[in-house]
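As you look at this complex, bear in mind that one protein chain is not there, while each of the others sits in place.
By written order: A, B and C. Residues from 1 in each chain.
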Amino acid sequence: MSPTNYLLLSGLLFTVGAIGVLVRRNAIVVFMCIELMLNAVNLSLVTFARINGQLDGQVMAFFVMVVAAAEVVVGLAIIMSIFRTRRSSSVDDANLLKY
Amino acid sequence: MSTAPDTGGNVMLLVLLLLPVVGALLMYPLRRNVPAAKAAAMATALLEFVLVVVTWVGYSTDAASSGERFQYVFSVPWIPAFGTHLAVGIDGIALVMIALTAFLVPGLMLFAWAEKLPEGRTASGYFALLLATEATLMGVFTATDVFLFYVFFEAMLIPMYFLIGRFGGPNRQYASVKFFLYSLLGGLIMLASLIGLYVTSADQLGAGTFTWSDLQSIAQSTPTSTQIWLFLGFFVAFAIKAPLVPFHTWLPDAGAEAPIVAAVLLVGVLDKVGTFGFLRYCLPLFPQASQVLAPLVLVLAVIGIIYGALLAVGQKDMSRFVAYTSIAHFGFIALGTFAFSSQAFAGATLYMVNHGLSTGMLFVMVGLLVARGGSRLISDYGGVSKLAPLLAGCLLLAGMSSLALPGTNSFVSEFLVLVGSFPREPVATIIATVGIIFAALYILWFYQQTMQGPVRGNAVIRALEAGGVGGPGAMIDPAVAAERGAGFPDLTKREIGVLAPLVVVIVVLGFFPGPVLDVINPSVQATITEVGLPDPVPAGGVVGGVR
Amino acid sequence: MIALAQVAPLTAPPIDYAAIAPLLVVLGGACVSVLFEAFLPRHQRWPAQVALSVLVVAVAGIALGVYAGSAPVAGIVTLASALSVDGPTLFLWGTLLVLGFGSLLLIADRSVEPGGAFIASAVERASVAAAPGTTTGPTGVDPEHVDRSYGAPGEAPTMQTEVFPFVLFALGGMMAFVAANDLLTMFVALEVLSLPLYLVCGLARRRRLLSQEAAVKYFLLGAFASAFFLYGLALLYGYAGSVKLVAIATAAVGTPRSDALLFGGLALLVVGLLFKGSVGPFHTWTPDVYQGAPTPITAFMAACTKVAAFGALLRVLHVAFGSTHWEWRGVMWAVAIASMVIGAVLGLTQTDLKRMIAYSSVAHAGFLLLGVMAITPEGVSSTLFYLLAYGFTTLAVFGVISLVRNADGEATHLSQWAGLAKRSPILAGVMTFLLLGLAGIPLTSGFTAKFAVFSAALGDGMAPLVVIALVASAVAAFFYLRVIVLMYFSETPEDGPTVTVPGAFTTVAITLGVVVTLLLGVVPTLVLGWAGAGGLTG
């Protein structure tokens, strides 16, 4: 099976994630969509690693996972704190700052 | 490869530059003690004037005519990375301009001495800003490094901006911001050309430089197309400053809203930086471009002469009226500047000085009227000559100077401009000459409206009733009112002190322009050679007067 | 055994500790400060953290100075060519350290806002009430959350000191970011600098709703942007088979792979960086976050994040894509123009000072791009100089903004600044000077910087762009002018804000900014020399 398909899949996942960010309201879900985009990247990294016959790409995928984990920690903390005050996790409710 | 000496030099001009700054800073500690502040400011201005006189005396016309482009030269490197120098020096043209500045400021301070300021504004701040303006003007006229010139060119805006915005008339915010942005826009467009000039010089000389003489040395070898772009950048900035139609609309607002002293400095001197820039930068640095684009400028100039005059007649506000007359005069200066003959150049230069004097005096007269009547509307005044003959006489003299009556200073310059432009630009000159009819029209119209006829006008009547003299339409005995100092009094001693020097200079320069012309002519010749366009030789060949 | 014997011995890559000492010091200091948070009693933390932070920055600065004194002009690549310590890196490190120091001073200050500007999560009723829109929005005040940071009733309110480790980490991240020589390092550094910033944005003591909203927006969009960066990284890896900038550059010269990967990758990568640099049209987070975040943090972001982002952008474009700049320059032109226009035009009608400065920073980002796009030594040095000059000016501006306060915190609405000159001439004077600096009036650093950048751009054949930039800066000048007009020419409103007399920290920070703004305007020679010393090495 040609590696191109994996690349296409990763591109697809990335797009799905991006669209998700645009259409979903719940902060958590938006955040999950971003995670999806990161994982799309992982897939393409691994694929390229395979194509190049190297390990670098796979190593990078691990880096990405670690960073993503860190992001989860920070992100959830922030979302929690605003949820506490607003009792809502909809990103659309937070629009005091505009214009 | 800068030819500018990095060894310092004559510090006279630096003193001229720093003295007003020191005076301005002095205002801060003195801000509580207004009389002392005024005295200190006046002392500074007078000292500055004395120093300028010394400079004038020390300026050697022989050296100038023997090819020494600048005198009192001082130069040290400033930002080597940009090839800029802290370089100052004066030629005849710059000399007369700084002389004009230093001559006007003390009188203006005397005028502002007892001025009623907007509440919450202190005279110390007022005088500090005046001195700051003077300092920047000194810098802009003495800089011989284009970068330094630009720095002062922009810096000049700030004190003037605050003068208008803090001490101006009811509509001052609009006027000040308009003035600042308009000039800043011009300045930034000029900055583009400035950088372009720098890059060009880097191409031609190996290292970029801003030293005027270096840039002038490569002027002839710069391709005309490049020159045109660079020229346009400078031109727009100067045309906005000068101002030429259609870049003029900020001037009436600024001139009207500015306090009188600021208006005098603005129209009398600060705007001259534009025409000065034409002579010092546009022509010598971009000779080919100047010649290619001269027709364009001449069209603007001629339009300005007629347009400004007609609009002046249409004004209701005295300050705006004076501003529009200036637009017409700037047309004459531009005409002379782009006619490329020594008479025209000399005339244009002299015109800058004379216009500073005549328009300055006109603005002062307007200020005196407003001080009495409390209104800027022309229709609020009438028949003043009956009440204040001396004031009327001074206004008439200022007007006659403004319409270039022979025997006043302006005639010499206007004659030189026209007679010098005619050989090269007959058509433009003919139209401009017709302009002198309009000049007479607007001055006499203004004089008739305000000074002649029966005593009338709300402002006058109000002032008279306040002074307890006469009622509406009543024939007032001016003697009584004047002696009471009430009603609509004639000039006071202080006001005479403000006007007397102007009157003397206006008349004396009308009959004895020699000293000034002697200073100007060598530099004008130098400019001619830098432009590389020889003087038009009269068909007759032989010339000169029997002596 | 034999098998083991056959394995070649591992050789750890050589590390030039002297070169990367500043980075190590800052990151190490950050770790130590985390420990402080963990183990010191609350009342000791503030002094300890402040002392530590200042010490760390100082030591890092000294280390930098020592190394810079003997550094090879060509610069070196170390840590398995993960970091490149060359002229620009050193300059940027120095810039970051000084600016970071200034920001830390603002952050540490407890005199302006009693107890400092930061608390973790508790809600202050007053501020909620004061927060705009809370009448409609849910004011979820949670009873069991009283503001712990005020400690026991008797004692003075203390501030949330986590901010110090956060800032130190962010600073370290930035330093790594500008030095990163391969994209992976750059990505990690990006996250190291971003994540703490997301958090500190939400720590404002006043107007918590705005603050938290800013945090959420910054976080989500930041994460979104880093995903783009990452995908770009992946594509480039696929193109070049490596993420080293040099490798990409060499690959760009000749490789079988499709250029679609190269340029797609470049595009996404750049998007990620432009986001951080708040370049239009990727600026959308900037106004909201600048306005919502606690002012000292805004200052830190405005000054340091820009430095970091453009430092990295400079390195990427010059080292990895310098050879192909004819392909991407056109697009960057469009971006630069968009950024300048958006910043200048949208700034005109802003009514909140912090938002206004945010838009001005968008416009300045556009100007900076001119320098970045010039693939010449002048391009690099002028951009570096611009970053330094802009950083100091904007730092001082936010410092001044933090001083004008009323009952519910800072009075950042423009109308509240009317007639300020009468009440506090000095503050008005300082602010005027700084604004003129931002407007680029001569004798301020703003002018020198603009001049340097524009002449570099013109020298590299971008004359039209320069003209546009100049017109844009003329337009932008209008809103700086508006503030001056308000302060000087307008009458003071009743119940106008008061001007707090700043404590030592803020005073030092503002003075630093003003002095540098002036010096770089009058005698920039020395700094220009530093900025010009040595080019980028990869």
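We take it that a residue touches a chain if its C-beta (ideal position, glycine included) is under 8 Å from a C-beta of that chain, and two chains touch if they have at least 3 such contacts.
One rule holds in what follows: contacts and distances are computed from a predicted model.
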Name of the absent chain as recorded in UniProt (options "Autoinducer 2 import system permease protein LsrD", "NADH-quinone oxidoreductase subunit L", "Phosphodiesterase I" or "ABC-type dipeptide transporter") | "NADH-quinone oxidoreductase subunit L"
Displayed chains in contact with the omitted chain are A, B, C
Contact with the hidden chain (one of C:Val34, C:Val54 or C:Val271) = C:Val271
Pick out which of C:Ala117, C:Val163, C:Val216 or C:Ile357 touches the chain that's been left out of the picture.
-> C:Val216
With respect to the chain omitted from the figure, which of B:Gly374, B:Pro389 or B:Gly532 is a touching residue?
-> B:Pro389
The one residue from B:Thr224, B:Gln448 or B:Thr529 touching the chain left out of view is B:Gln448
Against the chain that's been left off, what residues of chain C make contact? List them.
-> 216-217, 220-221, 224-225, 228, 259-260, 263-264, 266-268, 270-271, 275, 281-282, 284-285, 287-288, 327-328, 330-331, 334-335, 342, 345-350, 475
Missing-chain contacts on chain A, rising order, are 18, 21-23, 25, 30, 91-92, 94-99
Interface with the unshown chain - residue positions in chain B | 178, 182, 245-246, 248-250, 307, 310-311, 313-315, 341-343, 346-347, 383, 385-386, 389, 393, 400, 405-407, 411-412, 415-416, 418-420, 422-423, 426, 429-430, 433-434, 436-437, 440-441, 444-445, 448, 451-455, 477-479, 511-514, 517, 520-521, 524-525, 535, 537-547
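Simple rule for what comes next: only the chains that are shown with their structure count from here on.
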Could you grab the centroid distance between chain B and chain C? Build each centroid from C-alpha atoms only and quote it in angstrom.
-> 46
Averaged-CA centre spacing for the pair chain B and chain A, given as whole angstrom = 66
Any chance you could list the residues of chain A touching two or more other chains?
-> none
Sort out for me which residues of chain C touch chain B in the complex.
-> 422, 436, 439, 441-443, 447-448, 450-452, 454-455, 458-459, 463, 466-467, 470-471, 473-474, 477-478, 481, 485, 488-490, 523-525, 528-529, 532
Complex contact set, residues of chain B against chain C = 79-82, 120, 150-151, 154-155, 158, 162, 165-166, 172-173, 176-177, 180-181, 184-185, 188-189, 191-192, 195-196, 198-199, 202, 208, 229
Quick one: which bits of chain C touch chain A in the complex? Just the residue numbers, please.
-> 121, 123, 128, 131-133, 137-142, 145, 184, 187-188, 191, 195, 198-199, 202, 208-210, 212-217, 219-220, 223-224, 227, 230-231, 233-235, 237-238, 241-243, 287-288, 291-292
